[in-house]
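What follows is one structure encoded as structure tokens, with my remarks underneath.
Only one protein chain is missing; all other protein chains are in place.
Every chain is named by a letter (A, B and C) in the order it is written, and numbering of its residues begins at 1.
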Amino acid sequence: MDKHKIITVLVIAAFFMPIIYADDTAGEDSLEAKSFAKVLGEEAVKGISKGWMIWMCQDLYTFLSSITGHLREYIIANPPIDDLKGVQGFFIALMQPFFVLGIVLTSAYLLLYSESPRGRAKAKAVLVRLVYALVLVSLSPLIIMLLITFSSNLSGAIMDYTNVDSTSADSAGGIIEEGSGHMHHMFDVLTIIHRTGGVELLLLWETFLLIMNFVIAMRYLLVILWSIMFPVTLLLFSFTPTKSIGKKFLHQTFLWIFVQVGWAIAVLLIESSVRGMDIAMPGYPMAKIGLACLFLFLTTPRVVFGLMDWLSLGVEVVEIVNAAPLSMGALTMDEMKVEREVIVEEPALDNL
Amino acid sequence: MKENRIIILITAVALVCLACAPFAIAEADPLDPIAQAAEGAAEASAKYFIVAIPIRMWFQYEMMYPWMLSYGESFINNYKEAILANPSLLDSSAKGYNPGITNAVSYSISLMLPFYILAIVLTGAYIMFISGSIEGRVKAKNLLKRLVVSMIFFSMSPLILETMLVTSQSISSAIINQADPANVRMVLEGGIWGSYVIFCKLGVTDLEISIAYWTSLYVMAWLPYMVIGMRHIMMCLFCMVFPIGIALYSFVYMRDIGRKILEQTIVWIYLQAFLSMAILVISLGASYYYLLPADQNPKLTNAIMPLGSLGESLGMPSTGYQGSPAYVSLGPTSILSYAVGSMGYALLIAVPFMMLRLLNKFLP
Amino acid sequence: MLIIFSLLTTVIAITVPTPDLSLKGILLSKTAGQTSWWLKRTIYAFVSLDYSKEDFGFIIDNLSDLILINPDAKGTEVMGGLHFFLSLIQPLYLLTITVTAFYLIFISGSPSGRAKAKSLMGSLILGMIIISLSPVLLSALANFSAITTKAIMGQADVSVVTDNLQNVFGAPENMPDYMASHTCTLCLMHWMATFTEIELGYYTFLPFMIMIWGLGVYFFLRFAMITLWMMIFPLSMLLYSFETTKAVGRNMLEQTIMWIFLQIFNAVVIIAITLCIIQSQPGIMTVPGVPAWMGELLAIGIVGTAAGAINIPFIGGLAVSPVVAARLSSPLIEFIPFVGCFAMLLAPLFIMRLFKGFLP
Partner (left out) sequence: MKNKIFSLLAIALLLTPFLPIPSAHATLIETAKKQFNPFNKDWSDIRHYLGDENFEHARLILYLLVLGIYTWNITSDILLNLNTYILMNPSPMEPSVLNVMNFFIFNLQVVFILAIAATALYIVFSSPAPKKRAKAKSMLGRLVMGMLLVSISPYIMKLFFDLSSGMTGTILNQADSSVAATEYTDIIWKLYFPQVLIIVLPMAGHSLEYNAHHVIKHELPNMQPEYFGNLQTGTANEQRDLVVEELLGQGAPEAIIADDADQIMNDQRAFISSNTKKMIQSKVWGTIEYGMRYMKIAPHPEQTFAYLMAEIAMIFALYGFLALRYIMLMIWVILFPLSLFLSSFELTRGLGRNMIEQTVFWTILQIFYAVSIDVIAVGFSILPKGYDYFGVGLNYTGGMFFISFFSLAAAILLMLTPILVLMLSQRLTQMDLG
């Protein structure tokens, strides 16, 4: 490393150090003996900056929390089947040669080397299953459409029991908004007191609302993935050696299509349990209820499908709370979460 | 860096300090409250509006905006090439041809060959001389048969690998061509530019509250490349041990290890298809944009000034204070496009791991 | 309280040192720098503590009720959802029963098949009976667990735990009212941290968030989960009665029973904490405070500087210092009560983890 480089690095460092600190010179209050007038002047300017910050975060809040106003639309969101059909046709076309090959080979085996009756029977069974699967594969768009329609209708029917469409305080959206809105309000107050006073709370509600948005979008994409892979799944499922993988894929397909039912149940659960809590113990703090309902919304699908490992919920809670102070990575937290969402796969459901 | 730039930087620092020195000396009249207030306001706003905000905006727009144009858009522009790239073992005219892998494969072949010969010779000797019981002979014969067959595959392994690579590439290209590039670009840009917009919006007021989005920019821009690069590395590794895997697979006692190696080889090679599947899914995910009616779909702009949106409507750059082309408003981002775009990137990262988790123990 | 405090401080800060009390004189009195500095941090500490500890009193007062609380299985809230699921699965039930009956009557296959069908029939009818009885059954379960919990909690004094929570998160009783909620162990840390560097201050109010918010969230979560499992009880019975979906149904039934009986373990944990506090002799696993004389000195230093900063006459500052001195020279953290508070959150997780898969 020659001298110039070192000098360059030093100079650049010297030039950037104030830039790094300029950020906290902005809101810094020193202990100098200042007159009240001066402090008033300073506080006016700082107030402008803080108010601006709060304004921006308010915009972000309305941006992210808009999901609570449209819960029904978000929950019953499904990819339009017409988009999927063409791609599925492509995959069917991709799979059919394999099927034909399999059928031809099996029938050739039947015709030419038919040694033991057991082998014949086996081959016949394979042939039958292949043809059956071939039919299923060519019907797969229909099946997917059936599944998606069924699940969205079911979740819609469940949500008809609730007043999710209204944005009143006792609707699920209102309750969930209560949880994050409380923190958001507190963030405003702390920010007015000190510029970076409320960053943790900001990150907390950011995390929760982002997880909600992201999980729903992720489910949307995964439904697309598994439904366009449905022919492949059927192929894998129909061959004996790859049956286990086919089973896993099928399980994933069903799981991700029916997660929305879990969310609908979560909505029902949130509203009815809040009403029940009002009766059982009036005056239960609303902020905690809202926070709990956020967790409920995220975890009820896995609970309902027996996929929930309760330790992981505890770990999640602790993670979220712990990740708040590290001002890095509310978003990395979300992606961790979403990844876990995707990979979650419990032995309990393997024998479906 | 050149000399003159260093000099420029040094002079810049010196000038900043010198220019600020009078501030340190100047004092308002201690008996005039108005002057005091004015001084306080002036100092604070000097710190805030002349030092902090310009620096942050300089950071966001002068440093991060070109970064976005180059790095942020990089994967969106090159996803096809990046995903379809494959090493080639035999075809020396191919782009990804690398003799290193070929040599490694042939080295591992030459490593295992003597064992094969030894095993075959021993089995033959057993059949010829130590002809024990009938079933022993049968067993030995079966073993011999399996050995010979596996030896054929073993010596053909570069060819098999090449075939697998070519088929995976063709399948992936077939899948990825189904995707509509416009949709893919729309969705992915919705994700990364959405984070950038939020980063700009929050980051001008305070960098600390926008660090998460700033980090997410790097994650989105680089992690897909990292996943693809990991696929390449693992693929080369397993190509090298592939012959050994075949050899172990043919021996009864080491069947498990051999199965693992073969499975991993196949999965890592055909991960390409799943990555392109993810791209296809992303292009189909564009329909998420129309989940809500456009008027109910909340938007967010990087308009930082209270008047920013007004300025936009008047057609003036909302964040501009220098008229530099980079300071124009980036336009609104909607929650749907942001969510689905971020999840598109997450999908690119998650799908390979999901498949690695799902695809195991599929070989007999 | 907070507003009064800040106004008071401001007024004192202005009036005491200012020679003339005209507006101009006030505006020109050169004390605002420190006053705003101290006020900001004080108000920050107050507000953040009050926020993170809001509803703490609620949890403390109703701790035993919160543990004993159960949803009313016969109430409309539960029954609405339960009826929905019933209407969802009754056709399934009827279909399966008719199909099985049809099979039994007409397609009488092998005797083994007949036996299987018969057993399936029996399990189906049993399931139907259980489902139709489910409100009674569930409320009986809930009442049983509540009674047991009450009996167990009667074995030890819950107030020990609440007092301990008060000492760790709340305040000792002898404090003046305006300082009451700000002199506990962690509050002292929070105050020191805030006045050292305000950014350190919002790491130190996370324990409050974790513990108090965690407790609030936890009790509601348990309530809601029981509501959920009561709602989908018919579904889990149905799933449990078929061979193919037995695993899921077992899982769900397990969850039902576990969540209902979790309160027993809460009671056990509370008893255990009580006994630990009673048993552990003083000084065990304790971070002792500073020596008394040093505590006095530090208190005088802290309060004196604080008082000086806002220009309260120093004598006035001394009046508060004994409180701080007492707080400083009393033990900083007694780990067994401290960890006990968090064990209240941790132990249920342990137990949920532990009792997985006890149903056949």
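Everything below uses one rule, namely that a contact is a pair of C-beta atoms (placed from the backbone, for glycine too) under 8 Å apart; a residue touches a chain by one contact, two chains touch by 3 or more.
These figures come from a predicted structure and were not determined experimentally.
Checked against the hidden chain, the listed residues C:55, C:163 or C:199 yield one contact partner: C:199.
Annotation: of C:73, C:271 or C:326, C:271 touches the absent chain (contact as defined above). Along subunit C, the points of touch with the absent chain fall at residues 16-17, 30-31, 33-34, 151-152, 155-156, 192, 195-197, 199-200, 203, 268-269, 271-273, 275-276, 278-280, 284-290, 294, 298, 300-302, 304-305, 308-309, 311, 313-315, 328, 332, 335-336, 338-340, 343, 346-347, 350, 354-355, 357-358, 360.
Here is the rule we use: only the chains that are shown with their structure count from here on.
Taken as a graph of touching chains, this assembly is complete, with every chain in contact with every other.
Should one ask which of A-B and B-C has more C-beta pairs in contact, the pair is A-B. Using the mean of the Cα atoms as each chain's centre, the chain most removed from subunit C is B.
Mean C-alpha positions place subunit B and subunit C at a centre distance of 41 Å. Residue positions of subunit C touching 2 or more other chains: 27-28. Counting partner chains per residue, subunit A has residues 34-40, 196, 199 touching two or more of them. By the touch criterion stated above, subunit B contacts subunit C in their complex at residues 30-31, 33, 36.
Residues 24, 27-28 of subunit C touch subunit B in their complex.
Listing the residues of subunit A that touch subunit B in their complex gives 4-5, 7-8, 11-12, 14-15, 18-19, 22-23, 25-28, 34-42, 44-46, 49, 52-53, 55-57, 59-60, 62-64, 66-67, 69-70, 73-74, 77, 79-80, 83-84, 86-87, 90, 94, 195-196, 199, 202-203, 206, 213-214, 216-218, 220-222, 224-225, 228-229, 241-242, 244-245, 248-249, 252, 327-332, 335, 338-339, 342-343, 345.
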